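Read through the structure below, which is laid out as structure tokens, and then see the notes.
With one protein chain held back, the other chains of the complex are shown just where they sit.
Up next, subunit A:
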Amino acid sequence: MTPGTNTGRLRVEWSPGSDRLTGICHCGAEHRADDPVEIWTWLLAHPDHDTD
């Protein structure tokens, strides 16, 4: 997803073959974790999230 497009779209992908989730913010920042609560908390912290 191109940063800046789809303002307001937050995406969580479940990486196939693993237990990991990847959160992708509409600003383009990404975060990986294996707990959906952590992923949403991180996504919703925008713009106050660090990229990892």
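For this structure, a couple of remarks:
Keep in mind that, in the parts below, a residue touches a chain if its C-beta (ideal position, glycine included) is under 8 Å from a C-beta of that chain, and two chains touch if they have at least 3 such contacts; residues count from 1.
The rule is simple: contacts and distances are computed from a predicted model.
Within the choices "Aspartyl/glutamyl-tRNA(Asn/Gln) amidotransferase subunit B", "C-type cytochrome", "Vanillate O-demethylase monooxygenase subunit" or "Tryptophan synthase beta chain", the name that UniProt assigns to the complex's undisplayed chain is "Vanillate O-demethylase monooxygenase subunit". Touching residues on subunit A toward the chain that is not drawn are 6-16, 19, 21, 34-37, 39-40, 44.
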